[in-house]
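To start, the structure itself, in structure tokens.
Removed from the display is one protein chain of the complex; every other protein chain stays in position.
Let's look at subunit A:
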Amino acid sequence: MNTIPILELCNISKAYASRKVLSDLSFTLAAGEYVAVMGDSGVGKSTLLNLIAGLDEADSGKIFVNGQILAAGDEVAATELRRKYFGFIFQAFHILPHLTLLQNVSLPLLLNDMPLDRTAAMLAAVGLGDRGHAFPYQLSGGELQRVAIARALVHRPRLILADEPTGNLDPDTAQEILQLIRAEVKANGASAILVTHSHAAAATADKVLTLTGNGLTETRR
């Protein structure tokens, strides 16, 4: 069994101008673990995700992804790590409007130079198997988020980062999407960090962490 945690944050600090957002934060995510991160607005949830994904740099501390250090300043290495190990789901879907659904889902496979044969299956898994050649403007919000889920998991990433994935959806669709994310994350053997304001959304995770000025603390459910 693999005992290396998929993600390890050691004493991470980050400030913007004079405002300290994260201070001496440490956190470990085991492989296959699905956690929700909650917290007030502006506490640093999105900053945390950006740091983990290598989209932003910490002022101090270290981040390990699958045992590999996310080297500060090495953007190419961070990009390659992100490409291989991460899947992303956004509140605003971010589906490329001029590509078909199949093409949108194939993007991570193409970037990783992997065969495209999993694309159709992935779309089918999120319930859009017969819509592969449609364009995004022909889909509803819930359907768009399903496409985003398929895209996030198609290349079998080790860690899914989902930032308010149901923020733009109605409660019923939101629940459906959350269940789908969880099911697909588990089915693909991935880990996930779900950033949310919603307790209902957080409830679908294995454990819930709350981000405050003092760091991440586990919340009993």
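In this section, a residue touches a chain if its C-beta (ideal position, glycine included) is under 8 Å from a C-beta of that chain, and two chains touch if they have at least 3 such contacts; residues count from 1.
The rule is short, and it goes like this: contacts and distances are computed from a predicted model.
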In UniProt, the chain not displayed here, chosen among "ABC3 transporter permease C-terminal domain-containing protein", "Spore maturation protein", "NADH-quinone oxidoreductase subunit J" or "Binding-protein-dependent transport systems inner membrane component", goes by "ABC3 transporter permease C-terminal domain-containing protein"
From A:Ala31, A:Ile69, A:Leu107 or A:Ala183, the answer for touching the chain not displayed is A:Leu107
The one of A:Val43, A:Ala92 or A:Ala124 in touch with the missing chain is A:Ala92
Touching the hidden chain, out of A:Lys62, A:Lys84, A:Arg182 or A:His197, is A:Lys84
Residue list for subunit A contacting the dropped chain reads 46, 50, 53, 55-56, 75-76, 79-80, 82-84, 88, 90, 92-99, 103, 107-114, 137, 141, 144, 151
